[in-house]
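What you see is the complex with one protein chain gone and the rest in place.
Our next item is chain A:
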Amino acid sequence: MNTQDQSLIFELSKEGRVGYSLPALDVPETDLGSLLPDDYVRTESAELPQVSELQIMRHYTALSKRNHGVDSGFYPLGSCTMKYNPKINEDVARYAGFAQIHPLQEEETVQGAMEMMYNLQTSLAEITGMDEVTLQPAAGAHGEWTGLMMIRAYHEANGDDKRTKVIVPDSAHGTNPASATVAGFDSITVKSDDRGLVDLDDLRRVVGEDTAALMLTNPNTLGLFEEHILEMAEIVHEAGGKLYYDGANMNAIMGYTRPGDMGFDVVHLNLHKTFTGPHGGGGPGSGPVGVKKDLIPYLPKPVLMKKGEGYTFEYDRPQSIGRVKPYYGNFGINVRAYTYIRTMGPVGLKQVSEYAVLNANYLMRRLEPYFDLPFTQHCKHEFVLSGRRQKKLGVRTLDMAKRLLDFGYHPPTIYFPLSVEEAIMIEPTETESKETLDEFIDAMIQISKEAEESPEVVQDAPHSTVVKRLDEALAARKPVLRYVK
């Protein structure tokens, strides 16, 4: 990595330089003053940078070198499924017939795009075991909220307006309770038992006439399969609630089991995780939602339908929750996901889950002697270690994460789930080779030894990055959120 000080693009700017070229205006020019009222014309220019094309390219190339992606090295970030992002996906998404089409073109001019969407939504329905899928939500959290809004509409349509509570396990992603709030629900927590699974007795205690839904990730955020899922479904359904599946961890179970078969009524998927839409440094993602039959009327509109040989958007959906996003979702990410599904097929997708799970179990068993493992059963695609043994030596999980940077790895997810002390959540994914896993294991073992023998090496890490640990308290106390000349 480049260790030189890095200028801001604004600091490279020089009056009069340009990085664009436009043809001269080819229509007769009218005085701007006659077209716009004076007090609506900008008098002070927006201070955008003035740089040449090469300066721009060098600037962003330098920035890219100060960034770690999956293509740079191993990225075992738990719950994020940082698998390889296939290059063909990027090519296909850039075809003019996908990238350069307008969402409001007449339907007969975009049948190819609609066919792709239809094929993707039927494939996702099959993979998840649901009856119908909408591609409209932009990301996982957006899908959660969409699903909960549908559940609310369903209960309200049944005159069941006292169902105000959404149950989430204590190990749930932070978006779950936040989405519940934004969808107008209160969320309540159900406890986990000592095996890391939802405590059935506690679930029985919290469900009731006010239960709208239970939101569950399965396998859960500890990487463990909720083996009592059918009993849980029965408890919630008997109380009149719906079961919501957070598909963040779908990578563990494709072809082995389906949320629809486990009793879930609503599912969201993160296409940027399991289905290789790239993470993009934080987005864009795509968060399709699948539902069982009784929730179909509430799907966001428009709904894409097949009609004869063609495809059409249906807007006349009186019970729909409405629109959750302009147009039809993050189409460009959906193109990538569909390209991936067509690359792998049914056999490939099952192998994906098989190897994702095998890789995780291999890592877990190899690391078990060196770190505390709170839950010892086989894991699924990820597992959670605890750094409490090292903490007693004065080395925190954060320190070990920073030390991993020196080995060229992106660290695992840390301090999540909240239920595990000094948590280290590791998800290798299926696209990593055994050699990569072995090198990572060696690094982790070395760090565990350093914690015993030379803790300061870990405590002072990282040693090799372009910046050292950053003062986050200062950033929050005296926020500087933009460049000022």
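One rule holds for everything that comes next: contacts are C-beta pairs under 8 Å (C-beta built on N, C-alpha and C of every residue); 3 or more make two chains touch, one makes a residue touch a chain; residues count from 1.
The working rule: contacts and distances are computed from a predicted model.
> Write down which listed name, "PQQ-dependent catabolism-associated beta-propeller protein", "Transport permease protein", "Probable glycine dehydrogenase (decarboxylating) subunit 1" or "Rhodanese domain-containing protein", is the UniProt protein name of the chain that is not shown.
The missing chain's protein name, per its UniProt entry, is "Probable glycine dehydrogenase (decarboxylating) subunit 1".
> Which listed residue (A:200, A:296, A:344 or A:373) would be found touching the missing chain in the intact complex?
A:344
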